[in-house]
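Here is the structure we will look at, set down as structure tokens.
Only one protein chain is missing from this complex, and each of the others stays in its spot.
For clarity, chains are labelled A and B in written order, and residue numbers in each chain start from 1.
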Amino acid sequence: MKFASHDLAREIPLLMHDDRQFPMDPERRAIARRIYSGIRDLPIISPHGHTNPVWFSENKSFPNPTELLITPDHYVFRMLMSQGIPLEEMGISTHKASSSADPKQVWRIFASHYYLFRGTPSRIWLDWIFFNVFGLKVLLNAGNADFYYETIDQKLRCDDFRPRALYERFNIEVLTTTEGPLDRLETHDVIRRSGWGGRILTAYRPDNVTDPESDGFADNLRAFGIVADEDLSTFDSYRRAHCKRRLFFKQHGATSTDHGHPDAFTADLSLDDTRSLYLKILNGNFAPSDARLFRGQMLTEMAGMSVEDGLVMQLHPGVSRNHNLEVYQKFGTDMGGDIPVAGEYVNNLKPLLNRWGNDPRLTFIVFTVDETTFSRELAPLAGHYPALRLGPPWWYLDSPAGMLRFRAAVTETAGFYNTVGFNDDTRAFLSIPARHDVARRADSTYLATLVGEHMLHEAEAHEVAHQLTYELVKSAYKL
Amino acid sequence: MKFASHDLAREIPLLMHDDRQFPMDPERRAIARRIYSGIRDLPIISPHGHTNPVWFSENKSFPNPTELLITPDHYVFRMLMSQGIPLEEMGISTHKASSSADPKQVWRIFASHYYLFRGTPSRIWLDWIFFNVFGLKVLLNAGNADFYYETIDQKLRCDDFRPRALYERFNIEVLTTTEGPLDRLETHDVIRRSGWGGRILTAYRPDNVTDPESDGFADNLRAFGIVADEDLSTFDSYRRAHCKRRLFFKQHGATSTDHGHPDAFTADLSLDDTRSLYLKILNGNFAPSDARLFRGQMLTEMAGMSVEDGLVMQLHPGVSRNHNLEVYQKFGTDMGGDIPVAGEYVNNLKPLLNRWGNDPRLTFIVFTVDETTFSRELAPLAGHYPALRLGPPWWYLDSPAGMLRFRAAVTETAGFYNTVGFNDDTRAFLSIPARHDVARRADSTYLATLVGEHMLHEAEAHEVAHQLTYELVKSAYKL
Partner (left out) sequence: MKFASHDLAREIPLLMHDDRQFPMDPERRAIARRIYSGIRDLPIISPHGHTNPVWFSENKSFPNPTELLITPDHYVFRMLMSQGIPLEEMGISTHKASSSADPKQVWRIFASHYYLFRGTPSRIWLDWIFFNVFGLKVLLNAGNADFYYETIDQKLRCDDFRPRALYERFNIEVLTTTEGPLDRLETHDVIRRSGWGGRILTAYRPDNVTDPESDGFADNLRAFGIVADEDLSTFDSYRRAHCKRRLFFKQHGATSTDHGHPDAFTADLSLDDTRSLYLKILNGNFAPSDARLFRGQMLTEMAGMSVEDGLVMQLHPGVSRNHNLEVYQKFGTDMGGDIPVAGEYVNNLKPLLNRWGNDPRLTFIVFTVDETTFSRELAPLAGHYPALRLGPPWWYLDSPAGMLRFRAAVTETAGFYNTVGFNDDTRAFLSIPARHDVARRADSTYLATLVGEHMLHEAEAHEVAHQLTYELVKSAYKL
């Protein structure tokens, strides 16, 4: 049962008010404006995300509006899918065949359903891009779909809409991508050798060789041995391979690792038990509980390696990936079918934290998509353990209201200084400034309330805002 | 330990301010007023509830204030019970004996404890009824209990306070009741044949023949076979019986089914396994885990039948019914002792959604009484699966603040168009307009904030408000 698409009768301007997101009562709004004015123009530090480094090594033009803004953005196409538009019609390629959908036709479908994004952060990000990057002035709708498409398409062919130019225009100071251990980082080499001034870093994300249940694990392990020049016949060799690859990544600019796990489970086995477990995994003769134990043990191992080599460790747990089997089998991963599950951190993180949580050499940044854990588990843990820091509101919570709920749930227990500023965590490059702007406005609003309710001096709020936007990110990620 | 009852020294007027529930800051309140003014007089669409169809077939006067407003309303008497008033004194009948309490005396107890409802939605609903239906002007208290009773009692004897007159006065366009599969819908037939213009629909609620652990299951199954003209000796016959009864309900105007389960667990067994499981259930020789599996399988079966016959499917899970054993044994069900438990939807709904969730012919509306699942599980699921829609905040969450929390938790991920407007879900007929008014005011407030914070145009907000109040309900429920 679908609700018919529709548009307001008349064209209405794009929303890009200076006071957007700010509270309405005049006193509070005035404070928020003042706080925001101190941070709005700070450079963007993007310490975690999924942009494609090839954009910056090749610096080619983006192909067209649809392939830039729709087909790679699961926030966008999952919403249209949820209202009955098949992914094929949105230009998504299947495993078997590249999409044959006409990009302009896809854009028209998107435009005529743009009302679906009312009240969502995607609307904010997209409007920001349309207005600030492409100079559009009227809200997207079915009637102006072609005008939008052509305007954007033309601009994309100009040199100042290529990736490097946009990076500069966006005032980005650092942008971190994410690569697997099998990656030889040649793309990053090209960027560095190019002489271009942009700072594109990598991060070490070893899930495909630490999760025995990941697709192609055995193949990945073989490739891992080759790239690390280890035979991997023992856990010691396997661990050494990680140390080597981490060092390689660090030498190529990485300051962090990242770990995407089904949950936050960690383990702290004896070395003997770890060695036996590894052999079981290596032989492919393991139960799901062995796989889980191995993943959990590897988190603690990674924390230990971080203590040694200084890479900041990130954990992104708690998502049931590829929930929609039909979509997964037909279209693959990252199709909008990744759904959060209830989180548990207190017992799950205990082994790792009891092993490494008091070590001042470790920075361990934890994320959640279950906001109930903010006040109940994560803020109390971060307000105690020296190694632990809280990542910003992640994924479904990366929104104006989600960010305010995060600060409201976390600050009273963990303060501001056990958080690490903002991550955009996106593959949608053009949305990065919009996302950071949303975070800056949300933090300004949160702080304005503390100031207006006389719980913080405005001078302190200005300082905190600056730190959340800039210093805390750089220090937490060692940038 | 009870807190002594008491009343304010002087009489104070009933609260029925035009701006009730609206935010106080003048700018935002002004926007909320404007949005609300566009929807306040729209007809009421009540697509799910528990009013008694006999009221409309017989159109008799309601007996007296107590039997109209107190004894059938567990929201009311549970609150008095929680403060030490025994249910017997509230006029609640036991299994053994009808209540001998004097209705006027019950009313006096209620009146002298009316302060207990401060801050609750019951207070809002009741004040609305007192003011708008019965023309009372002063807040209920011990001193005016008899005046209230007599005023209401007299009016109830007038023709324009009979059910059909109230239905019309309330500007109800559709009102759906809920009946079990054993019901021959004779009452609904009488209503339809009466020539009265009211539209009273039924909904198919088969729990008493799909839940092997429900009271009288074996008897119900026998009756089900008779009413459906099936021997029920096999699963195929049992399934056919459902198809027939659903068709019968559909022919009598039903557009939906409803399912009240202890949790959201679903299963997708092979046909052979389903057949074996059914025989186990039929023979009464089953474990609790079999009963659970059967309930879960039947949800998936019902989704399949909905794909065939087009009935919209509703799921109301997650309540621990009859928690208070003594009260249950003495007074029966629906005594205010139904308590929400933590919900889990991601894994529980997976079998059903993987079987039917991508089918555009299915509309599957899911409710929760665990608000933590709104942002974590339900909004992400509804923002992905074409078949899934989110029901409005249910039961304990059906309140001004509950509704705002629902929109705040859901909208940023699922938008507005994966929700289905408002359900009153009540057996308290007179409270229906009040409940819909609360929802309209809550939505107006939520939208006013988006507008005032420059995240939505006011013209868009007017359109969305209209859709949430009217179009989305009608389209989601195929009315």
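Please note the rule applied: a residue touches a chain if its C-beta (ideal position, glycine included) is under 8 Å from a C-beta of that chain, and two chains touch if they have at least 3 such contacts.
It should be emphasised that the depicted structure is a prediction, and the values quoted were computed from it without experimental measurement.
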item: From A:Cys158, A:Leu271 or A:Ala408, residue that would touch the chain that is not displayed; value: A:Ala408
item: Listed residues B:Leu15, B:Cys158 or B:Leu271, member touching the removed chain; value: B:Leu15
item: Of A:Ser375, A:Ser399 or A:Thr469, the residue in touch with the unshown chain; value: A:Ser375
item: Where the unshown chain meets subunit B, residue by residue; value: 1-4, 8, 12, 15, 17, 19-25, 78-79, 81-84, 115-121, 123-124, 139, 320, 323-327, 336-342, 369-372, 396-397, 399-402
item: Chain not shown, touching residues in subunit A; value: 25, 27-28, 312, 342, 344, 346-347, 350, 353-354, 357-358, 360, 363, 372, 375-377, 379-386, 388, 408, 411-418, 449-450, 452-457, 459-460, 463-464, 467, 471-472, 475-476, 478
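Heads up, the rule we're going with is that only the chains that are shown with their structure count from here on.
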item: Gap in Å, rounded to a whole number, between the CA centres of subunit B and subunit A; value: 39
